[in-house]
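Every protein chain except one is present and positioned as in the full complex.
Right after this comes chain A.
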Amino acid sequence: MFFSYFKDLVGREVTVELKNDLAIRGTLHSVDQYLNIKLENTRVVDQDKYPHMLSVRNCFIRGSVVRYVQLPPEGVDIELLHDATRREARGG
């Protein structure tokens, strides 16, 4: 369910916060079944703390290390999510 949700968000600008507190902002390029994420035009929110990330433009993030994905407000359709979660809860 979240896979298809994220697929709809492809092309949007998102901020991915990782479990090691690194937060990366970038354009969502693609996502797969494990919620691995590929970002383009990335920039790290706290540049000074992570100088080694300066020259990284595109990156692949392993789904298991993601803590949050901050979405653009217009990317959240609450009605749609309500329906999807209810359908999931009913088991089909």
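By our rule, contacts are C-beta pairs under 8 Å (C-beta built on N, C-alpha and C of every residue); 3 or more make two chains touch, one makes a residue touch a chain; residues count from 1.
The rule is simple: contacts and distances are computed from a predicted model.
The subunit not displayed here is recorded in UniProt as "U6 snRNA-associated Sm-like protein LSm1", chosen from "U6 snRNA-associated Sm-like protein LSm1", "Spindle assembly checkpoint component MAD1", "HORMA domain-containing protein" or "Translation initiation factor eIF-2B subunit epsilon".
The missing chain lies against chain A, touching residues 18, 20, 22, 24, 29-30, 32-33, 36, 38, 40, 42, 51-62, 64-65.
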